[in-house]
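Excluded from the complex is one protein chain; the other protein chains are retained at their positions.
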Amino acid sequence: MTTLTVERPPVPRRTNGSLPPVPPHRGGGDGPDRDPAPHRPPLDNVRLAMLFLICSEVMFFGGLVSAFLVLRVTAAVWPPPLQPRLPVGVTAVNTLVLLGSSVAMAAALQALRRGDARALVRRLGLAAGLGSVFLLVQGYEWARLVRFGLTLSSDAYGTTFYTLIGAHAVHVLGALVWVAVVALLAARGRFTDGRTGALRACAIYWHFVVALWPALFLAVYLV
Amino acid sequence: MLDWWLPENVSTYGQEIDWLFHLIYYITGVTFILVFGTMLAFIVMYRDRPGRKARYTHGNTTLEIVWTVVPALILVILTLLSVPAWSKIKMTMPETDFAVQVTAKQFNWQVTYPGPDGKFGTADDKTLLDEMHVPVNKIVRVHLRSQDVIHSFFVPQFRMKQDAVPGREIRQWFEATKPGKYELPCAELCGFGHSGMRGWIYVHTADEYAKWAAENLTAAAAPAAEATPAAKNEAPGKAEPKKEGKAKK
Partner (left out) sequence: MSATSVTAHAHVDHAAHHDLGFVRTYIFSTDHKMIARQFLFLGLSMMIVGGLLALVVRWQLAWPETAVPGLSNILKETDGILEPSTYNMAFTMHATIMIFFVIMPILAGAFGNFCIPLMIGARDMAFPFLNMLSFWVTGSAGVIMLSGFFVEGGHAAAGWTSYAPLSAVPSYTGVNWGQNIWCISLFIMGVGSMMGSINYITTIINMRAPGMRLFRMPLVVWSLFITAILLLLALPVLTSGVAMLLFDRTLGTNWFRPSGGGEPLLWQHLFWYFGHPEVYILILPAMGIASEILPVFCRKPIFGYHAMAFSMIAIAFLSWVVYGHHMFVSGMSPALGMAFTVTTMIIAVPSAIKTFNWLGTMWGARMQFTVPMLNALAFVSMFVIGGLSGIFMASTPVDIYIQDTYFIVAHIHYVVFGGSIFGAFAAIYYWFPKMFGRLTSPFLGHVHFWGTFVFFNLTFFPMHIIGVGGQMRRIYNPMQYEFLQHQQPWNVLITASALCLGLVQIPFVLNFFASLFGWRAGWFRVLAHAVGALVAGATILVFFSSLGYGKVLFGIVGLVVAVVVFAVSRRDTAGCGEKAPLNPWNSNTLEWTAPSPPPHLNWGATIPTVYRGPYEYSSPESKEDFLPQNVPPVGAAGARRH
């Protein structure tokens, strides 16, 4: 057995926490001499992880929506006669607002690809702004519904409405915080050095949260 | 040979359940002996000894197919054998004129007899607490409800079990084959009184039952409703379909 003399291993830039000093993530190959055809994953780690996160979230909302559908199908009359109707019109417009934010996010990524840092920040801001408008309108509508007597505990109608829409709102809020953080980082010049993971993950998540809404809108307001 | 295991069976469909139980017992017993026999044999035969070399093999497709298909077949047969009993017990409701409403609550069984009018929810209903009386060899329909949480109506000797779910009424049936006094425990956790939530089912012979009914149902429930001697002798359930007109008078 020959003892190879090994060079000092790559010295980690930072040995803890957020920046793992891990050599290439692509299958861990250590260079073309050892692995001439390194295993190149079709999706990089960030995309893959977001994909699975979305699967997980879909199951979460799947649980909520199927529970809602069960209650709804077994109820004698739906919606219950004395309860206020849901504001379909306003919400439809609001849906467009949210979809618009997704467009803004896509445009932000475009700016990133072009390397246009200022457009990136602007468009992230726009996405966040549209998202906030959506949330504010939702909140306003909620307040009105509550005033008309539809509450969480009024019956299955109120229960399902507030839980489902509320769960989505919490997700939007979380995503919004994320977008805001990312926008701040972008404003401070991050993401131009090629380390775009956090931004891309954020964008994927934002698109997911937006795409979820029409489905909920359909299930809760329209059907 | 397993009779000391299972409590005595005193219901009609109990036999089918016991038969299936025994069948599965033997199937799994044989499987168990085969698997453990083989394993022990291998452990003894192939233990590490100086000079032994392990056989270098990655598998054997034929063998693997065999031991996939054989258990699959056994299990399919088992499924097919389970279906008739299940549909008899849970999916069909035999004709009967004897119905009892059982409403579970924390932590009692409220057993309601329809009274002379044969209908539930009327003034002449008679409700007993934690006891139920039925005639032997008669199909009894149980309307199971719950007032609060989920309970489970379990009669070990009848091989009968059904959860009582608040908000719905579940109909079940049984037919007891031997007079006696049987315990009716609650089998679903329903709170701190779950253990000890227990009723009794008295299975009477036809005569005894009629006597009991006369004393306890008709008489007590409707003394003012001029119970005729004829009505007295009748089991409340018997009256159910026909006596409607009479009850309304």
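Order of writing sets the chain letters: A and B. Residues in each chain are counted from 1.
Quick note on the criterion: a contact is a pair of C-beta atoms (placed from the backbone, for glycine too) under 8 Å apart; a residue touches a chain by one contact, two chains touch by 3 or more.
Keep in mind that what you see is a predicted model, and the values were worked out from it rather than measured.
Although one chain is not displayed, chain A still touches it through residues 1-12, 15-18, 20-23, 25-30, 34-36, 38-39, 41, 43-45, 48-49, 52-53, 55-57, 59-64, 67, 70-71, 74-75, 80, 152-153, 155-160, 162-163, 167.
Even with one chain removed from view, chain B keeps its contact list with that chain: residues 2, 5-7, 13, 16-17, 20-21, 24-25, 27-28, 31-32, 35-36, 38-39, 42-43, 46-49, 52-60, 63-64, 67-68, 71-72, 75-76, 78-79, 81-83, 85-87, 89-91, 106, 148-150, 152, 154, 156-157, 159-168, 170, 183, 185-196, 198.
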